[in-house]
Each structure stands twice: as C-alpha cells, then as structure tokens.
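Input: a single structure, listed below in structure tokens.
Note that one protein chain of the assembly has been removed; the remaining protein chains are unaltered in position.
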Amino acid sequence: MDNELYQEVLLQHSKRPRNFGPLENPTHSADGHNALCGDEISVTLRIENGKVTDAKFTGSACAICTASASIMTGEVKGLTCPAVEALTSHFRQLAKEGTAPDVPAKLEVLGGVHQFPQRVKCAVLPWETLTSAMKTPVEPDQAPASPAAIS
Amino acid sequence: MDNELYQEVLLQHSKRPRNFGPLENPTHSADGHNALCGDEISVTLRIENGKVTDAKFTGSACAICTASASIMTGEVKGLTCPAVEALTSHFRQLAKEGTAPDVPAKLEVLGGVHQFPQRVKCAVLPWETLTSAMKTPVEPDQAPASPAAIS
Amino acid sequence: MDMTTIRGQFPFLHEAVNGHPLAYLDNAASSQKPERVIRRMARFLESEYANVHRGVHLLSERATAAYEDARSVLAEFLGAGCLEEIVFTRGTTEAVNLLANSWGVKNIGPGDTILLTEMEHHSNLLPWQHLAGRVGAKVEFVPVLENGAVLDMDAARVLIAGRPKLFAFVQIPNTLGLENPASELCWLASEAGVTTFVDAAQSVGHRPVDVREIGCDFLACSAHKMCGPSGIGALWGRAELLAEMPPWQYGGEMVDRAHYDRPATFREPPARFEAGTPPIIEAVGWAEAVRFLNEVGTEAVREHSVALANLAAEQIREIPGLRIFGPGVRESGIVTFSIEGVHAHDVAFFANERGIALRAGHHCAQPLMRKLGSPSSSRASFYLYNSREEAEALAGILRDAVAFFR
Partner (left out) sequence: MDMTTIRGQFPFLHEAVNGHPLAYLDNAASSQKPERVIRRMARFLESEYANVHRGVHLLSERATAAYEDARSVLAEFLGAGCLEEIVFTRGTTEAVNLLANSWGVKNIGPGDTILLTEMEHHSNLLPWQHLAGRVGAKVEFVPVLENGAVLDMDAARVLIAGRPKLFAFVQIPNTLGLENPASELCWLASEAGVTTFVDAAQSVGHRPVDVREIGCDFLACSAHKMCGPSGIGALWGRAELLAEMPPWQYGGEMVDRAHYDRPATFREPPARFEAGTPPIIEAVGWAEAVRFLNEVGTEAVREHSVALANLAAEQIREIPGLRIFGPGVRESGIVTFSIEGVHAHDVAFFANERGIALRAGHHCAQPLMRKLGSPSSSRASFYLYNSREEAEALAGILRDAVAFFR
C-alpha cells in the first residue's frame, strides 16, 4: 500500500511494539478505549519524584494506535510530569495538523494521520490514556485492570 | 364558487340550519369534535319507547358539518333506534363513496364530499355524535355540556 | 431582496390550482424548499451517502464529514459556543420531549413549578404537563393580554420572581403575529436563577437568532420551517448543562461501553442524545438551507415577511365581521383571523379553490384559541418567497367568501 499513513517505521513499531507488556510495581495506570473502532489500551507507569521512570502498555489496538503507544512509552521515560504534559499537547497538535513545535524526530512519523481524520483518534488514544494514568495512582494491593478483565 | 361540494341546498342548510338550538328535556346527548379542523358540535335527543321523537344540535362548525347536522336532525326524527343506526351506516358510505342504498333524497346533496377526502370527516361528524348520543343518557339533574362549556 | 431571483429558486411556484397560480401562505405550518436544497440532498444520495461515525471507508467518510459539517453550520448560524452544543432531533417537538425527559426528570421534582406562557404551541405545553403529572410539579402560565396582542410582562416578572425551576416560552408564537422579548425574559429569568428554554420553531430562519444574545439556556427549532427538509430539528443547550444530562433514548452510537449484566456507560454530548442512525440526508439538506438563508440574510427575510403580513392585515381588516388576533401592527409574518358567520374550514377551502393556501383550525394551540373565543380560525403566514400580489389577493378572496357563505 502506498500512502503516507503506514510508513515503514510505523509498521515496524506496530508489528514489534516496544514497552509492550505488564510493568512490575507500577505506581500509576489507566485504561483507554475508542468506542468507535474498538481500540483498547492500558498504560502503566512508574512515577518517582515527579519523574516518569518507566512506562509500558498492553491491549488490542490497530497499527496506528499500537505504534503511537510504542513510540510514546519510549519517549516519556525520564521526563518530568510537566514535560510529559507539554509533549502530550504538542503531540495532539501534530496528529491534528501534521506539524507541531518541539516534537522529537521519532514522533514525526505519526504526523501523517492528520490527513485521515478518522484515524487521528487512534494516534491520540495512547496519549489520552497516559494523561489519565498520570492522575490515577495504583492502589498497592490492587492490580491494574487490563482491558481483557472487562469482558 | 363552482364545485360539487357547496351545492345551493347545502349552503341554505348551513346558513339557516334547522333544529339548531337547545332541546328541552333531552333524554340523550353527546359532544363531538374534529381535532383537525376545529368543528365542535353537540347533539341532543329525546328518545321515547325506542324511537327518536326529537333531535337538535348546537355548536360551531363548518358549512358541511352544519348542513349535515341540519339535515340529519330532520331525517332521524320519528325513526326507531335501529333504523337510525342503519341510516347512519348508509350515510357513512354515501360520504365516502358518493352513493349508497336507501338514502333519503334530502341527504344525497352531501354525497359530493366523497371527492374531497379532507371534508368527509366534516359531513360524518354529526352522525358520529348522534351515535354516541344514543348511547349516552342524560342524568336528570345535569344539563348537557355544550362545547362552549369546555373552555 | 430581489424577489424575482428568490422566487426563481423555488420549484413549487410552478404549481397551479384551477388555473390560478399557487400562493402558498401556509409557511407557519411548513416552508417550501429551494432548488439547491433539493439538489444537494439528491447529490448527497448519489455520491456521498453511507451511515455515519463508525466507518473508515470513502462514502462513510464523506457522509460523516457532511453530517458533522451540518452541525457546525447550524452551530454558527445559532451562535452556539461550540458544535457539541447542537443535538440533532426529529424536530422541535422531539427536542422539547428530550429536554423534559432528560433535564426535566433530573431537575424538576414534587412541588416545583414549570412556567410557560398562554401562547405555547402544544409541543411546548403537553410535554411539560406530562412531566408535571409524573413528578408532582405544577405548571403556571404567563397570561396573554388584550385579544392576544402582547404577553403580560408584569405578570411575567412576578411569576419569574416566584423562582420556577424552568421558564419555557415561545419566541414567535405560530398564531398571534407577535414576537416575545426573548432576551428581556431570559435576562429576568437568569437574574432569578431560573433556567430558560426558548421554542424558536417560528423564529430561526425567519429572523436573526443568536443564543448568546438571547441569553437562554436551551433553544429548539425545526428544519422544515426554514427551507430545510422534514425529519430533522435541533436542541441547542449550554455545554455545561448538556454535560450533566442523562440520556433519553438508548441504542447505537450513544453508548461508551455496553454489557450483558451491568448498566452501560454513555458518551459525551451530543452523541449521548443521538441514539441510532440519525437523520443524515436531512442534516445535509438543512445545512444547505442555512447557507441559502445566510446569503439572503435573515434580517431581510424578517422585514419582507412582516411587511407582507402588515399589508395583508391592513386590507382584510376592512371586511365586516373579520377579527385579527394579536397586535395592531404585525411583528412576524403571521396573520390569524376569524370571520363572523363563516367557519375557518370553509374559508380555507374556498381560498384554495382560488389558489391561496391558508391554514384553518386550532393551530396546535387549543387552549389559547379557546381563551380568545375562537376555537377555529384561519391563518395566512408569509415567508421570503411570497409576493405583494399574493398578499393583496387575500382580501378580495375573503370578501367573496363572506358573500358566498354568509
């Protein structure tokens, strides 16, 4: 297929996502889903001293969403929470408009979605889930809910 | 106006309706109305020994409805209740189809409405009200409700 | 407004009755559609149609884009804060029922008051009476004064100060030819902390309507009364109020997660209130109607319609026994009247034989017409494609009708 959506590097991320799987001892987590197309994703974080020290994801999602989550979890590791928030808002702009300031080169491959309005939500979903994860501390004795546990 | 609906004799009945006004000592009465065009009519009867001995009507209705009530009240006087029922069903047929068996000549002027489906209800309303009046004895100490009393 | 250009855009004007050109004066019941609305709907069906929202294929993308474009066109037309404030319904009636069953059931309880006016259309009366019966609230009415000439503003002030839970009123009634001072009423209500709903079925597309200028909380209108198709209307509501409202109808598109054994969770407005396949073709046609009206200008539409109504009213007022309801000078394109000794139904029938389309009956305002002493009346209502000639023809025909029937 010859279009600007599924670029090779994006396909690689979707076929072999990084940071996919359960995170041990997460401090924060959240589930996200796209009611319209069926993407389901969970993001788990370890936040220590105001910094994201580790980030992983699980779920069942389309190539765009999976690649976005794969790249995202790599990029946010080591950032302070305010830096993650800033990056998230730049990423939203990238997905909607095709360009945005201060976006790491690795994320730019996702700029192509802006030409496909129905897919923007797929690219943005991991970031929305990340935002809600940062606000949702994990109760010590309660394992994070995985999407599979919902059915 | 030149059409088969408002024939001269019908217009005369609507301008100077017969049997219009309150009936003294009615034994039966009912109100009828056409929610779609605003015809309001009351029919009062005196029924003695299974015969309609007197019939009158009041109300505010269009020319077709008024003429129909005027002719109807004249025609049913002196008929037995079963005969009124039979006549009513023949009249319905006349209004809907333009002809019907056993219809007194005076009623035939109303056959023209069948060409104007929206007016059939106007012609039939007095007869429907008559039917329900025959089933509704007047309580001795309760005057029949006139449509004006409703507002 | 250039009448030749405008009339040239309405195909229905080619129709005739008994050889008479058709003068359509039944606009308050529903309006005719310009060529471009008819064409837009046909073109949409030929090359852009599919179900909306869930599809990733070409036609579904086109249909979704056209449907959501309609929402934003309407949002802008009404001065909405954002397009999520527009909920598509079947029409004004469904919008009021939605509001009563969602906002109403949540916010109105035993002993509460719902304030209406005496000049409401049945669709802004019956849903509230039913709700009041269901939850044990009561309904009060701001009276109409002097033969229907004007709303009793003193009474309105007193009743609003009594702090009803809701004040729901019509901006332009479909009977009286008057216009209520919507922004003043909403200002009084909001000072008293009273939520407001404006029935704008007769005003949107007939005069400029801006929800922020009016200052209401909710407003409803119907496409078919403003050059658009049947089958669609809208409820506009302030985003923060819509966000707190429970769903009313349940089904596809409005749900977030559904389960066999647990209650579902629902999406944000407007999706929450649009269960099932929405009126898609209708939204597209409506957007085209709004574009058309924007080009003509709604203030020009208002001036034209009111001028014709005044012209007609002045001429028919001379007829002995004829009574016009409402104010001496028309404030909308509507002229409702009764003629002593001639029933409205006969008037309309007679006028039709000469090519003039009038409406007869209670105009879905039974209690009002009963109060005014005329359970059945005739109505001529004017809109942008009507002409001076049409307005002038009315008086002659009514004179003939009087001669014929009286």
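Letters A, B and C mark the chains in the order given here, with residues in each chain numbered from 1 onward.
Criterion: a contact is a pair of C-beta atoms (placed from the backbone, for glycine too) under 8 Å apart; a residue touches a chain by one contact, two chains touch by 3 or more.
Small disclaimer: the values here were computed from a predicted structure and weren't measured.
Enquirer: Quick one: which shown chains sit in contact with the chain that's not drawn?
Expert: So, spelled out: the chain left out of view touches A, B, C.
Enquirer: Thinking of the whole complex, not just what is shown, which of C:109, C:136 or C:251 touches the missing chain?
Expert: If we include the chain that is not displayed, C:251 is the one touching it.
Enquirer: For the chain that's not shown, point to the residue among C:108, C:235 or C:280 touching it.
Expert: Checking the options C:108, C:235 or C:280, the one contacting the hidden chain is C:280.
Enquirer: What residues on subunit B make contact with the chain left out of this view?
Expert: Missing-chain contacts on subunit B: residues 33, 35-37, 117-119, 150.
Enquirer: Would you write out the residues of subunit A that touch the absent chain, in ascending order?
Expert: 1, 3, 5-6, 11, 14-15, 35-40, 60-64, 66, 116, 119, 122, 147, 150-151
Enquirer: Spell out the interface residues on subunit C facing the chain that's missing from view.
Expert: Touching the missing chain: residues 11-12, 14-15, 17, 22, 24, 26, 29-30, 32-33, 37-39, 41-42, 45-47, 49-51, 54-60, 90-94, 96-97, 118, 121-123, 125-127, 129-130, 133, 141, 222, 224, 229-232, 247, 249-253, 255, 257-260, 263-264, 275-282, 345, 348-349, 351-352, 356-361, 364, 366-367, 371.
Quick note on the criterion: only the chains that are shown with their structure count from here on.
Enquirer: When the C-alpha atoms of subunit A and subunit C are each averaged to a single point, how far apart are the two points in Å?
Expert: Centres of subunit A and subunit C (C-alpha means) sit 46 Å apart.
Enquirer: Please compute the C-alpha centroid of subunit B, do the same for subunit C, then give the distance between them in whole Å.
Expert: One centre to the other, that is 37 Å.
Enquirer: Between subunit A and subunit B, what is the gap in Å from one C-alpha centre to the other?
Expert: 77
Enquirer: Give the residues of subunit B that touch two or more other chains, as numbers and ranges in rising order.
Expert: As it turns out, subunit B has no residue touching two or more other chains.
Enquirer: Residues of subunit C that contact two or more other chains, please.
Expert: Counting only residues that touch two or more other chains, subunit C contributes none.
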